[in-house]
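One protein chain is absent from this view; the other protein chains keep their places.
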Amino acid sequence: MKLFKSKRQAGLIASPYMAWAFIFIVVPLCMVIYYGFTDSAGRFTFDNVATIMKPGYFKALVRSIELALISTLVCFILSYPLGMILAGMKLKKNAYIVTLFILPMWMNFLLRTLTWMTLLEGKGVINTVLEFFHLPTISIINTPSAIVLGMVYNFLPFMILPIYNALNRIDENVINAARDLGANTLQTFLRIILPLSLPGILSGITMVFIPALTTFAISTMLGGSKILLIGNIIEQEFTQLYDWHLGSGLSIVLMIFILINMIVEAIYDSEGGMRR
Amino acid sequence: MNKLKKRLLSVLLLFGLMAGTVCGCGSESSKSPNGKLYVYNWGEYIDEDVIQEFEEETGIDVIYDMFETNEIMFAKLAQDTSAYDVVCPSDYMIQKLIQNDMLRELNFDNIPNSKNIGEQYFVQSRDFDPENKYSVPYCWGTVGILYNKTMVNDTVDSWDILWDSKYNGSILMQDSVRDAMMVALLKNGYSLNTTDPGEIRVATDDLITQKPLVQAYVVDQVRDKMIGGEAALGVIYSGEAIYTARENPDLVYVVPKEGTNVWIDSWVITKGSKNAENAEKWIDFMCRGDIALKNFEYITYSTPNDVAKENIEDEDIKNSKVAFPDLSSFPTESYKYLGEAGDRLYNDAWMEVKSADY
Partner (left out) sequence: MKKVLTRIYLIIILIFMYAPIFTLIVLSFNSSKSRARWGGFTLGWYINLLSDEAVASALINTLTIAVLATIFSTIIGTFTCIAMIGLSPKLRSVIMGITNIPMINADIVTGISLMLLFRFLHLSSGFSTILLAHITFNIPFVMLSVMPRVKNLNFYVYEAALDLGANPAYAFTKTILPDIIPGIVSGALMAFTMSLDDFIITYFTKGSGFETLSTLIYNEVKRGIQPEIYALSAIIFVVVLALLLIVYRAPQAKSKEK
């Protein structure tokens, strides 16, 4: 291959990004770790990270994990059949239809959340309509259900897309071969389709779970600031309490979760490069 | 319409310039012959026309940002005191800013209109600004309960009503540590500046018991939610009373018999201010009788400006007990900065409340 005269030339072209990645990715993360493991006097301490074990903080973390898991599960349950339907359509116009499901993503994230605020409020749109038909009104605003709803609505496209991509890539011949060899629909699904779409599923889970775990805007807007998630706490440490050390310490805890997620993914996701 | 064309043009221009340098970008393009001024104020706390008038009169370009709570304001300034030139925090926060050496002394020669501010407000300010060196009062008031007559049949005269399970889901609490704690502390007859861990414990537990009844913890949203009839009872600043009653006549403001916090919000200039002269001009402008009156009529928060008060045309409002309460008719106290240890005590308590079950 002669694209580059030497490794050095390739290195030269890659060097701006390497410098960029070092300054804007590596160094900032090191700073979070530095702040997280020091106190305001600059002494080394585990206190910030250990704060997560304090009752209030721990509760918020558990609650965040709970809500994120539920949201991820709901997203998955909604997306998988959808992915199969879309992949099964085999239309030339596939792109249009798939786009239809990602289109809301193009609207701003906060606008999407705002929508649900408007709909769910005590005197919001849904209740007004229900009242008009003399039906019982709902009151899920400022409850965990509203937050889950907001998460599902916001992050659903992140699940649909990778699952659809993975399903769409499955070679028709493999499925036909399985059928020819006598597998029934369920067997084909469990033995062929599901395993082959696993990378897409894992990718989707990461794409939904991580933002759901760490959000603070959705819980503030749809939870009436009543339901504190770990993201809210970290945000508060930086924007209200001015405790960067504690905020960084708690972020390190989050990073541990993300690391676990990465490892799980590295084990399964051999294909790679198909996220989003 | 002309403005629109200009804007469209500027968008097009921007896209044309994209390939060019980063620095040349339009964000800082507005002309400002006399420099800039970064103002940091509470949300909905000024008549926006006043800002424009100031810009026209002085040729200073005002960049106006809003904060929700004193704590948010402090965190922002602590990061970088030069982020804003002139800020309008409350009493106890001014004390904290002074103690952290984050404010600049004012030159009152440049603020001649400060003579319009009633003497008693400067006296009151000495609680947090002992020598009246750093701050000029802007608004003052109390904290109380706003309730909807059509939804509340009991007499509202005590903070206790915020714990009445009849109003489950119809109570709005303030989402700021001192104001929320104040309600619970006063309910139990404690000082709102207490640093007694036992008393704070009781107040914290009270707030945790109250939490399931609370619809939401909000700051500025109380106003709109009460006007819209979303809630029956809300903790609110006195200044909103006139405005909310105007928008929705069913709303009534009450100061509970256990007493309340009397607060003053004052203009201060930050230590790192790069436009201190402009900032003084701003403060002086805000103290002008006609401007203060304009602001009062728009935001309806009690003004300490005697000239403005004299000129209020509406006799009802001028003599209104809501707009200008008689502070001797109920017990009052003002927040004090409680030091770092005190802050931590309150923050931990508040954190416990916020993370409690809903």
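For reference, chains read A and B in written order, and residue numbers begin at 1 within each chain.
Operating definition for what follows: a contact is a pair of C-beta atoms (placed from the backbone, for glycine too) under 8 Å apart; a residue touches a chain by one contact, two chains touch by 3 or more.
Everything numeric in this text was worked out from a predicted model, so none of it was measured.
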Full-complex contact with the absent chain, from A:Thr38, A:Ser219 or A:Ser251: A:Ser251
Per the touch definition above, residue among A:Phe37, A:Trp116 or A:Tyr164 touching the missing chain: A:Trp116
Absent-chain contact - pick from A:Val62, A:Ile85 or A:Ala177: A:Ile85
Where the unshown chain meets chain A, residue by residue: 1-4, 6-7, 9-14, 16-18, 20-29, 31-32, 35, 78, 81-82, 85, 88, 95-96, 99-101, 103-112, 114-119, 121, 123-125, 127-128, 153, 156, 206, 210-211, 213-214, 216-217, 221, 231, 234-235, 238, 244, 247-248, 251, 254-255, 258, 261-262, 273, 275-276
Interface with the undisplayed chain - residues on chain B: 3-4, 7, 10-11, 14-15, 18-19, 22-23, 25-28, 38, 40, 43-44, 63-66, 68, 76, 79-80, 82-84, 218-221, 223-224, 228
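Quick note on the criterion: only the chains that are shown with their structure count from here on.
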Whole-Å gap between the CA centroids of chain A and chain B: 37
Chain A partner contacts - residues on chain B that touch it in the complex: 69, 71-72, 74-76, 78-79, 169, 175, 211, 214-218, 228-231, 347, 351-352, 354-356, 358
Chain A to chain B touching residues, read off their complex: 55-57, 59-60, 121-123, 139, 142-144, 224-228, 233, 238-242
